[in-house]
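All protein chains of the complex are present and in place, except for one that has been dropped.
So that you can tell them apart, the chains are marked A and B in the order they are listed, and the count of residues begins at 1 in each.
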Amino acid sequence: MNGRVIDTSPLAARPAAGRRQRSDGRLPRPWLAPYLFPALVVAGALLVYPLVQLARMSVSDVGTTTLISAWELVGLENFGAVLNDAAFWNAAKVTALLTAVLLVVDLIIGFVAALALTGRGRLIGATLSLLVFVWTLPPLVSGSVWKFLLSGDGGVNAALGMVGLGPVDWLSSPSVALWSVSLVAAWASLPFAILIIRGGLMSIPPDVLEAAALDGANAWQRATRVILPLLRPTLAVLTILLILYAFGSFNFVYVLTGGGPGDTTNILPFLAYQTAFRTYSFDLASAIAVLSMVVVLVLSVPYVLGVRKEQAA
Amino acid sequence: MIGRRTGLASKAFVLGLLVVYAIPLAWIALTALKSEELARAEPNTIFFRPTLETFRHTLEVASESVATSIKIAVAVTVLVLAVAVPAAYALARKVSARWSRTVAVLLGALLVLQMVPQPMAVIPLYQILAGWGLVDTLPGLILADTANLVPFAILLLRPFVLAIPGEIYEAAQVDGASGRRTFRSIVIPLLPNGIATVATIVFIMTWGEFVYATTLITNQQGLPVSGLLAQQTSMYSVEWSRLMGLSLLTSLPLLVVFLIAKRRLVAGLSLGAVR
Partner (left out) sequence: MHRRRRSRTLALAAVGGMLMAACGSGDDATEASDGLVVWYYFSGGPAEALEKQHELWAEAHPDVPVEYVQIPFEQLPSRLLATASTEDGPDVVLHNVPVDFPALAGAGVLADLTDYWNESEVAEQLPDNAAWRSDDKVYTVMSYTNLLGLYYNQNILDEYDLAPPESVTEFEAAMQTVAADGKYVPLAMAGAAGTAGAWNFMPLLLGRGVDYCNLEGEIVHEEFERLQRWTEQGFVPRDTSTWIGPDAWQQFFGGDVAFGINGNWNLGDARGAEWIGTARFPAGPDGSHVFLGGEGLGIGAFSDQQDLAWEYIETAWLSDEASLINFNTSGQIPTRTDLAEHQDLREDALVRPFVAAAGDSGAWPMNEQTAAMQQAMGAAVSAVISGQKSAEQAADDVIAEVADAREQGGSTC
């Protein structure tokens, strides 16, 4: 199996021989399609069909009794129902805040941490290993730990109590719970952000930085004027991936609050999941998922435009 | 020279990070050292007589799952890289205006494909794999995980390819290197950081994936670590000690993977000019 898939890689694909003689006198353009071929095969075989089914469900009547029979087309009815539901708008609002917290924490702290963790030394090595180790723990476990630590009589309140503060209902106060959940989600994804940014940092050619240092730039100037612009593609992708993560993953909501108290932490992916697998309205859930996709696509317009610009450059 | 103050601040920052991640980890380790009853009755206590019972039990049940997980994660990582590295290369080259438009469209498409919620992809995926006779088999799960991570890996790898200066391609062409040779002997050797970073992340994410692992595989002997962990809770009870112990032990192999990958991360900035 593995062998066959690897065989379709461009290494075995048709060489660009025939394309070499271009008459415009410029160097021949490489023929790139074969390099995309394996990815297209994988996507075509395993990713497109689920997407098509999702889209179909979102415009059909699919409930428990109809799931495995033929679906009746209902047009945009499901979207109408979802958009008229206060629960959807609440979830959209909640998701927006969680995404914002995630982005701010992961990008800013992630960048600073990646800079701080690029050097050598025992402390840095140990911290990196610890971060990665914690990141690999299943969300069920790391989330449960925070549920204990943030509970009314948990460790965080105990620590606050020692300095005469609190207690705070971290997970059960309607005004605080979403912040707690967002911060835990950010805490959990920060190691990922650090790894990505650090990988990007280490790929920056050293002479660029040396040149900047010779020009007398201080650490702050180098970070903001030299490194950040060079990391732009990496940070752009990371931003998109974090948005995807916020719109697609609900593990921490599930473990920490179950969407509560009330509906204050019920983010879109959790709402979609509940709608599909707790109340078995696959059609409405698909509509929610499709709407989330549209939002993410809109949010990634700058990224895609940026791609065109950098391609043109 | 460049700021003893910066160095100090950076050290303090790293220490802060260390604490924020070490405390929850310590809590997990403590719980794993408690008996199940104690973990339930006094989850917050830190004074108790530790028992290795959990770890003993864990070693017994987990070794087979760890082997399965290693098989799956290695296969998925290799497959994902085999598919994503060339694709990321193609999507990062600048050849013509038309190609740039194609790239923008394809990246958008990758984002969309990435977004089908995993639980909702289970049913159609199951149908596809059943058609190929791959349900309840490791290859089936490996294919599903690969497909799940390929768009993600392409997006992540692309910036690394972008960082390769255009002059390098020109030089290669002037030297008469074929497209294939350029890719194999010039591009790939310039991507150690990208490949190491993405491989680590893909490996770790595959290790933790449990939605496909528990729905596309039901053979109890063939359950990977993530599936085993997902089984530890039910609506009736949670076996905290066991859950924590299991998650600690089964994350250890990942630490090894990371340490290996870390060594492959070649500092582009030799001697760390950002110190």
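By our rule, contacts are C-beta pairs under 8 Å (C-beta built on N, C-alpha and C of every residue); 3 or more make two chains touch, one makes a residue touch a chain.
Note that the coordinates shown come from a computational prediction; the quantities given were computed from them, not determined experimentally.
Listed residues B:L25, B:L59 or B:I123: the one in touch with the omitted chain is B:I123.
Of the candidate positions B:S96, B:S185 or B:S237, contact with the hidden chain is made by B:S237.
For the chain missing from the display, the contacting residue among A:G166, A:P205 or A:G260 is A:G260, taking the whole complex into account. Not every partner is drawn; the one left out touches subunit B at residues 37, 40-43, 119, 122-123, 126-127, 130, 135, 210-211, 214-215, 218-220, 227, 230-239. Listed here are the subunit A residues that touch the chain not shown: 63-65, 67-69, 147, 151-152, 169, 171-174, 177, 256-264, 266, 274, 277-281.
Please note the rule applied: only the chains that are shown with their structure count from here on.
Spacing of subunit A relative to subunit B, judged by their CA centroids, is 13 angstrom. Note for the complex: subunit B touches subunit A at residues 2-3, 6, 10-11, 13-15, 17-18, 20-25, 27-28, 43-44, 75, 78-79, 82-84, 86-87, 89-91, 93-97, 99-101, 103-104, 106-121, 123-125, 127-128, 139, 143-144, 146-147, 150-152, 154-156, 158-160, 162-163, 169-170, 173-174, 178-180, 182-184, 193-194, 196-197, 200-201, 204, 207-208, 210, 226, 229-230, 233, 238, 240, 243-244, 247-248, 251, 254-255, 258-259, 262, 265-275. Residue ranges of subunit A in contact with subunit B, taken from their complex: 1-2, 5-6, 9-11, 15-17, 27-36, 38-39, 42-43, 45-51, 53-54, 112-113, 115-120, 123-142, 144-146, 148-149, 153-155, 158, 187, 191-192, 195-196, 198-206, 209-210, 213, 218-219, 222-223, 227, 230, 233-234, 236-237, 240-241, 244, 247-248, 269, 272-273, 276-277, 282, 285-286, 289, 292-293, 296-297, 300, 303-305, 307-308, 310-313.
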